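Sharing a structure with you now.
One protein chain is absent from this view; the other protein chains keep their places.
Here is chain A:
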Amino acid sequence: MAFLKSFARNKGAVVGVVVLALVFVVAALADVIFPGTPWDMVAAPFMPPGEMDMLLGSDSLGRDVAAGIAHGARISLLVGAVSTVVALALGVSLGALAGYVGGVVDDLVMRFTEFFQTIPSFVLAILLVAIFTPTISSVVFAIAVVSWPPVARVVRAEFLSLRSREFVQAAEVLGKSRLSIVVGDILPNALSPIIVLSSLMVANAILLESALSFLGLGDPNLMTWGFLIGSGRSVIRLAWWMSVFPGVAIFLTVLALNLVGEGLSDALNPRLAGRRT
């Protein structure tokens, strides 16, 4: 309860939650609002918004842009969530290992992490998708591979400082196993930064996925926001609505996730939040 209260004190975060909830509802009800596939040609091409029952207009083949956005929301959220989970699993375990064990293991893991950080992440993602042929799972994999290093760094830093705390030493003296100290004592105390980071990672994954689809490297069988923008790009002066509305969708979702992330960070570190106002 106290957590909700301090979260709600940040007005931006509440707006973020509302926008995010709307996106979720649209994604969940896509089949009800827009039955059938979004690939169907249901109107004349290049209909501006509002004509022929097309709320947000139609594209160059007469497909409904609104239906595309609703169905695309599913893919964007799915890719965002799954790739974040995979990246978290990778980053948390490697970071925890480096931070808890220290020494040579720490050096090895951190050099490995830096190896990934020295390659521009978008270029690496393009490369991976191109190698593994564009399917939804290869896109998720590519995004996860480029987004775990910051998690590993954050988790390692937290573990390094928590490891020498007296309550961890007390657990050691009680004779607990290493695994149960890491999972039961240290990790719960390192959760706040991980939670904050993961909300921003979802936003980043959505942007990456859209960028890949825009370049034509998305799953060809799935309607996504990036694909919509990409296909409208060449006719933007003729039919602005084809690119603008999916763009607005991406913008709002990413903004909402960032607001939520900031709200979480304030709620989990109440002392810092108080200082800002």
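Basically, a residue touches a chain if its C-beta (ideal position, glycine included) is under 8 Å from a C-beta of that chain, and two chains touch if they have at least 3 such contacts; residues count from 1.
Here is the rule we use: contacts and distances are computed from a predicted model.
**Student:** As a check of understanding, state which of "ABC transporter ATP-binding protein", "Isoquinoline 1-oxidoreductase subunit", "YvlB/LiaX N-terminal domain-containing protein" or "Ubiquinone biosynthesis protein UbiU" is the UniProt name of the chain not shown.
**Tutor:** "ABC transporter ATP-binding protein"
**Student:** Thinking of the whole complex, not just what is shown, which of A:Q117, A:S137, A:S180 or A:S234 touches the missing chain?
**Tutor:** Checking each option in A:Q117, A:S137, A:S180 or A:S234, the one touching the absent chain turns out to be A:S180.
**Student:** Touching the absent chain: which residues on chain A qualify?
**Tutor:** Chain A touches the missing chain through residues 165-167, 169-178, 180, 185, 188-189.
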